[in-house]
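One protein chain omitted, others in place.
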Amino acid sequence: MYERLENMIKFDNVTKNYSGGIVALDNINIHIQKGEFVFIVGQSGAGKSTFVKMLLKEEPPTKGEIFIEDTKLSDLHSRRVPQLRRKMGVVFQDFRLLSKKTVYENVAYSMEIIGAKPKEVRKRVPLILSMVGLSNRAKLYPDQLSGGEQQRVSIARAMINNPTLLVADEPTGNLDPETSWEIMRLLKQFNRNGTTIVMATHDQNIVDAMEMRVIELVNGKVVRDQAKGVY
Amino acid sequence: MYERLENMIKFDNVTKNYSGGIVALDNINIHIQKGEFVFIVGQSGAGKSTFVKMLLKEEPPTKGEIFIEDTKLSDLHSRRVPQLRRKMGVVFQDFRLLSKKTVYENVAYSMEIIGAKPKEVRKRVPLILSMVGLSNRAKLYPDQLSGGEQQRVSIARAMINNPTLLVADEPTGNLDPETSWEIMRLLKQFNRNGTTIVMATHDQNIVDAMEMRVIELVNGKVVRDQAKGVY
Amino acid sequence: MKYYSINETLKSLFRNRMMSLASISSVVASLLVLGIIMSVILNINSFSEGIKHQFDSIDVYIQEDLTKNEILTLGESIQNINGVHSIIFETKDQALENLKIDFEEYSYLLEGLEYNPFPNTYIINLDDVIYADSIVNQLKNLQGIEEVKYYKDLVNRIIDLTSYVRNIGLVLTLFLAGIATFIINNTIKLTINARRREISIMKYVGATSWYIRWPFILEGTILGLIGALISTGIIYLIYSYSFQLFTSQFYVVFAAYMLNVKTIAKEILALNLIIGTGIGALGSLVSIRKYLNV
Partner (left out) sequence: MKYYSINETLKSLFRNRMMSLASISSVVASLLVLGIIMSVILNINSFSEGIKHQFDSIDVYIQEDLTKNEILTLGESIQNINGVHSIIFETKDQALENLKIDFEEYSYLLEGLEYNPFPNTYIINLDDVIYADSIVNQLKNLQGIEEVKYYKDLVNRIIDLTSYVRNIGLVLTLFLAGIATFIINNTIKLTINARRREISIMKYVGATSWYIRWPFILEGTILGLIGALISTGIIYLIYSYSFQLFTSQFYVVFAAYMLNVKTIAKEILALNLIIGTGIGALGSLVSIRKYLNV
């Protein structure tokens, strides 16, 4: 199978400092091609979530440039940011579910904002909820769910629009091994269908078993970037 | 070594139903002695956090009785509930940090409520923060921390008062393996000093390596209760 | 873009019902103040206008030697002056009688008079006091008039008084409308602040600012609308009750000038709707702004 190499994500000398002298990312250079599956690993506080925040333009880098599909994020007008975010599905480490919407509505909301037809929404949302094993929790609110269930809602929401880029920050932190593997199987399937996947994780077993590209951060620096790596 | 067996926790035919026909705990009978170290494992949604909530009297059981150190929780007047909670240190799955207080203040608050002297507070809080590796984050607010750092603040807070019972719900879900092991070493040390530890977790490696008592829940039922068990 | 039905909005208002209730009741409270004070002010205005009208007449003393026909012609000429509403003819005998009635306690003084010193008089009712000066000037050109009596000072004072009352009333109303606006806006700010996390999440998953704004604006509008209607309703009830109390029982003097409930209710409803729904919508629009920059 021949694949044309296309840039999906490019970090160009990116540094992120927080007030108080904290260096969360330190001169990062990373290229991720379309269709790749990349693990970001590293100790707690190494800068993994900061990396994800940069992609979303949630925080601007202190130095350097970030490109997504050749769009320079610093040039992106704030009015175009929603377009950027719709292109990605994101699983946030802290879930970020809408507390006043039910599980169903949380997932449907992401479809509605891109203008999906109600018929389409009614068909697709139950499907993806059953894929993450939450069909019977659709009418509950986030604070009525277990930690792992909330995480799975977050995963369902990230996947609902078949994004070209799926960014998952610690998507299995609250899941038991069995459910984790089910989620990984889903991600793999997405990846096979062409979705680029960037996943920050601490799960040694998963990283070791998947044999994908692994980028390791230590104190905000890339110390390892290895194809078919281990944790 | 001879140890007198004393009841720390006793669940007596405890059932917890949520509205919508959800059975979170189904006729649970568990005895945990003082000084034990118990893992609660089970799939996402199995009822682990509900078990923890019952201990805190955060939610009342639908049926059955819970005893802590021979106190029947259903008889405990709401005014005495703070006393109950102070006896325990709890690591919540969703951290539950005070967002308007710094890391230092979050931990100090738990000492202050039990009337600790300011001098004592100023001595002990930095100590425990350094134990969880957060000395240089003391002045930050929770939303300026990484996921794992928030989790460690939560752990520090649970340990600060040397509780006789430490309940930890998924305390390593956001931690890398190395930091996780450090936390486990801390817990083990606490346990050796007499603290009873109940820990809900998904971390197979940890459970397998620790060789402690394992209680497995499936759909709210105890399906396994094994001394020196594995995940 | 998704179509935001009233249904959806009501659902959201219900899910945040503690907030919704608090907002609505603050809207009601501040509009209630505005409405009540406004109805008092409107009535004081009406009262002082009424008083003014009791003094806005000009007495024209007619020369002693005019014939009946000449008097009639004079009357017609007066009637034709711009600003004259109507005229009444009062004979010298009537004038003396009226004085005796007005100053009853001194009537024995008047018994001692050898002749009736009063002239025949035309009493002019004006369309409005502002015409008084011009009428007095034009009367000077007419034949057969001995003297024009017009209590200029008194009338001026009363005009001063009424405009004073009106100005104070206007300032108070504007001030209160400002405060009501401020409080309603503040309340909306607080309710939106409590939902800032929700708003930022919507932004993080890729919703455009306007897509997020619309439902909040709609909610704000409905909160304001409900508040405006409730407060107007309460004022209607209080006012009807007071009106009945005053007109039926005491203070008949004041009751005569009291505006009826329909007049008051219409004005207040209009104002309440403008402020309530306007600030409900605008306040939401403005308050949500800073939470959208994520």
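Here the chain labels run A, B and C in written order, and each chain numbers its own residues starting at 1.
The working rule: a contact is a pair of C-beta atoms (placed from the backbone, for glycine too) under 8 Å apart; a residue touches a chain by one contact, two chains touch by 3 or more.
Remember, it's a predicted structure, so these values are computed and weren't measured experimentally.
Within the whole complex, touches from the chain that is not shown fall on B, C. Screening B:40, B:54 or B:97 against the full complex identifies B:97 as the residue touching the chain left out.
One of C:187, C:208 or C:272 touches the chain omitted from the figure, and that residue is C:187. Among C:10, C:37, C:159 or C:259, only C:37 touches the chain left out of the display. Contact residues of chain B toward the unshown chain are 56, 58, 78-79, 82-86, 90, 92, 96-100, 109-110, 112-115, 157.
Residues of chain C that touch the chain left out of view are 18-19, 22, 25-26, 29-30, 32-33, 36-37, 40, 99, 105-106, 108-110, 112-114, 117, 149, 157, 160, 164, 168, 172, 175-176, 179, 182-183, 186-187, 189-191, 193-194, 250-251, 253-254.
Operating definition for what follows: only the chains that are shown with their structure count from here on.
Looking at chain A and chain B, no chain is in contact with each of them. Relative to the whole-protein C-alpha centroid, the nearest chain centroid is that of A. Relative to chain B, the most remote chain by averaged C-alpha coordinates is C. Look at where the CA atoms of chain B average out and do the same for chain C: the two points lie 67 Å apart. For chain B, no residue reaches two or more other chains under the stated contact definition.
Residue positions of chain C in touch with at least two other chains are not found.
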